[in-house]
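A single protein chain has been omitted; all remaining protein chains appear in their positions.
Right, chain A next:
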Amino acid sequence: MLSLGSGGAKSTKPSFVSYVTPEEIKSEKDPPKQEKHPDLLPGEVEFCSANPILKYTQDDLSQRGVFGTLFCTNFRVTFISDEKPQEKTDKTFKNKLYGENDIPLMCVDHIYGVYDEKRKLITGGLVKNKYPSKMIIHCKDLRVFQFSLTFSKEEDAKKIFQGIAHHCLEEKSLKCVFAFSYMGTPSPGTDLSFCREMQWKQETVMFDSPEDWTQEMKRTKANCRLVTENENFELSQRLPKYFVIPLTIGDLFSYQGKGLPIWCWSHYSGCALFKASFPPVTQEDGDFQKHLDTMINAVAHNHLYSVKTEDLSESLPNIQDIQQSYNKFKQFFLIENSTDFWLSDVKWFSSLESSGWLDIIRQCLQKAVEVVECLEKDNTNVLITEEEGTDLCCVISSLAQIMLDPYYRTLMGFQSLVQKEWVAGCHAFLDRCNHLHQKDKEVIIACSFLPVSSDAILQPEKSPLAQSGPLSCPTVWDWSVQFDSKAQNFFFNPLYLEKVKHDRAVRKPHKPKHQRNLSLPSTAFKTPPKKGFFKDETDSLKKMLRVKRLSRWRGSPDAPTATTREFFESWQHRPLDYHGLLLPCLDGPAVHIWMQRYLRWIPEVYILGGGSVAVMTKLMELLSQVQDLKRVLEQRDSSQAAKLDHRPYFQHRLLSFDSSGRLSSSFPFAYTCYRSFKPIIPTGLMQSLMVTDSLASQEDEASSVVSFV
């Protein structure tokens, strides 16, 4: 079994915490003799290790910690505690591939070394010099680890530090990515849930075969042409093997496929959403314009509607801005101790605003709403463009599709959407997530997509396995490898209504979370649950006369907002159809940060016995009772006895703990802290609020006379 780091991963009891100061320990000088090793994954190789290493507990200022061994492998940095877990805590949610003390190499964002009380960012040059007394690792998933290296032998400490720094920070070739070593090993997920996994795989559309695309066109009643000429990437390296374009485009090969309008999705009215990269600018102006015209005409001709084009690089922040904003934003969550936490708490809102992150999120959603408006209200075709056509285009097109198409709000639908728009859509995951650690290329587009799009129950780790692309690289998205079947149930949103009859609930798309799944060629695509969504195209003919009216949004930010506001309000006035169009409310107070993703590792914000998990527990409990009753009824009903419910029965069961009232709000993420039951009392309140005006010194009773002098 692949329960990796079982020692460390389960160390959730306070008994693990060493209450002696490091100095005291040092004098004892009695490292445990027994050698510990991590359970390696298939293809995983251990590089180096050091013992004893002190891992500081994250939740307080005191220099407390846990002693153990630090390892570095070709997949991860991992820490194994010296102490044995006293009791097996039954963790409902556990990643089978890596535990709480595992840091995949790809997940390392920055490493800092503390030299003589000074913190320095570790870069290539520093590695060769002396090793730091303390190593701080900031992860891309916003965890912060602090290891003290002073207790182990000098050469061990040096080796592990240099090893980790080398493997995490140095540029490396694509071949070194662990996914390739991991490939080809048999899937370990052969437990009870296997059948269900198969089911899942079958339902997720991978968009790596002509059939998938044909099926998708059929589903949305699109009238476009499937391009298979790029099967061997002869046409372009930057285009997928298969893609779909307007019918009338004949000349595929000019500009190496650049500027080709790529079909994303068709509205039931017949109009469609396309995305395109820019044709190369080196061409003469005339040619460029001509090419553009051809493309726009193709989009229009094909569907007999007017076209709106939108240059996203003009109207949205560019990817460098987004990256910069995210870098600023994420610093607020990389918190090393509680003093930092409370200091930064004071200026929380203004720092949040200054990062601009929420504003970017809002702009993206806003743009997506505009696109939706064109498709839904004006019934015009939309062509969104940007330089590469694989960054913001992906964000906007997938958001628009989530708002418009209820299928993409299902678990399978969402996975398929990510496959379609992001993986097959050639989003440069490698560059954007900087998997190979090449400088200056890192942009977190996907990150902006996830928080925007999902009101999620769970955010998966940015798995280093998420390598993809034209190579038939293994295991892009198989949850079952990472989580056991119980944990997988967390991905279901118990609030999701399957039947169409009940039209109420959230304005934001409330849908299950994005998942990773096995990239086996998907078999027959099942008809989407909501077949009736796409109406017949008959009335589209009536619009034949409105051909080719080309309009273009202008960059002025206010003008479209006003009309979208109207669009939103008119939508808001209609009764909410849960399975129809959903628009997000974009006013300032309605846009929040995604607490469960960004704050999940910070002990200061845990609410013991509270948070959304308390609600989920309650809901799931009730849901399972309803299912039980239903089952009883079905069994009693002889005519129905033959065909039992095939829906997974156990899926709502998982949260029935005795301690349900006492889970932390960060469940299932907060493994590190099984905190003693104590409140978190803020420090430094005095600095927080110095009201300086005269009101502060006024008497409470302005009118009353003080009775005693």
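Just so it is clear, contacts are C-beta pairs under 8 Å (C-beta built on N, C-alpha and C of every residue); 3 or more make two chains touch, one makes a residue touch a chain; residues count from 1.
One rule holds in what follows: contacts and distances are computed from a predicted model.
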Chain not displayed: protein name in its UniProt record ("Phosphatidylinositol-3,5-bisphosphate 3-phosphatase MTMR2", "Latexin", "CIB3 protein" or "Metaxin-2"): "Phosphatidylinositol-3,5-bisphosphate 3-phosphatase MTMR2"
Selected residue (touches chain absent from view) among A:Phe151, A:Phe341, A:Trp422 or A:Phe567: A:Phe341
Identified contact with the non-displayed chain, of A:Thr150, A:Asn223, A:Asn318 or A:Gln627: A:Gln627
Interface with the undisplayed chain - residues on chain A: 341-342, 345-350, 352-354, 358-359, 362, 494-495, 497-499, 501-507, 510, 568-569, 572-576, 585, 587-590, 592, 595, 599, 604-612, 614-615, 617-619, 622-623, 625-627, 629-630, 632-634, 636-637, 639-640, 647, 652, 661-662, 665, 677-682, 685-686, 688-689, 691, 693, 695-703, 706-709
